[in-house]
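== chain A ==
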Amino acid sequence: MDALERFRQLAAWLADTDVALLELRGSQTLLRLVRDGATGDVVQEDAPDEARPGTTIVPAPTVGIVRHRHPLRDGPLASVGARVESGEPLALLQIGQMLLAVPAPRDGVVARLLANDGDAVGYGDPLIELQD
Partner candidate 1 sequence: MSTHEATFSVLGTTAALFEAPGAMTLAAQQRIWALAREAQTWPEVREAVPGMNNLMLTFVRPPRHLGALEARLRAQWERAQPLQLEGRVIELPVVYGGSGGPHMADVVAHTGLTIDEVVELHSSPLYPVYALGSHPGYCYLGGMDPRIATPRRKVPVLSIPGGAVSIGGAQTGVSASAGPSGWNTIGSTDMCFFDPTRDPPALLQPGDSIRFRVEKVIR
Partner candidate 2 sequence: MIEILSNSALATVQDLGREGGLRWGVGTSGAMDPLALAAGNLLLGNEESAAGIEIPVFPFRVRFAEDCAFAVTGADCAATLDERPLMPWSTYAARAGQVLNLGMPQGGAWRAARAYLCLAGGVDVPCVLNSRSTQLRGAFGGLEGRALRKGDTLRAGAPGHATRATGIGLVPPALVLPLQVDGCPAMRVLPAAEYEGYTAASREAFWTTAWKVTPQSDRYGYRLSGEALEPIAAMEMRSHGIVPGVIQVPPGGQPIVQMRDAQPSGGYPKLGTVIEADLWRLGQAPIGSRVRFIQTTWDEAVAAQGEIRAWLDESRRLLELRQGLRYAA
């Protein structure tokens, strides 16, 4: 599904709600969807995990259940403080019996785990914060 299609779908979902304004912030993007002629107070719940300076937030590349360790193994894939290389798997997303690796986009150090093991996440949800 390309970005434009995704926006259209998001807008369609919003139309069924009473939300007048939606802002989605990524590390380098801002998406704002505004209902025509809408007025109202801006309500901000659960402040998004903003990327702190010098860090990268690694988002979920798809929907799935977060797994911080491989089901066959005991140890976590990425612990806070661990140094990781670009491409190294930071976490897994489980869809049924399939597991998708979430690779580190760059070399770095794992700063924060932003989702818990077992959390259901959607596309774009923050998973890991990497210190550059």
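Quick note on selection: all candidates are chains of the complex that A comes from, given by their letters.
Methods note: contacts are C-beta pairs under 8 Å (C-beta built on N, C-alpha and C of every residue); 3 or more make two chains touch, one makes a residue touch a chain; residues count from 1.
What you are looking at is a predicted structure, and each value in this text was computed from that prediction instead of being measured.
Asks: In the complex, chain A is touched by which of the candidates 1 or 2?
Replies: 2
Asks: Over in the complex, which chain A residues touch candidate 2? Could you list them?
Replies: Against candidate 2, chain A makes touches at 1, 62, 70-74, 89, 92, 94-101, 103.
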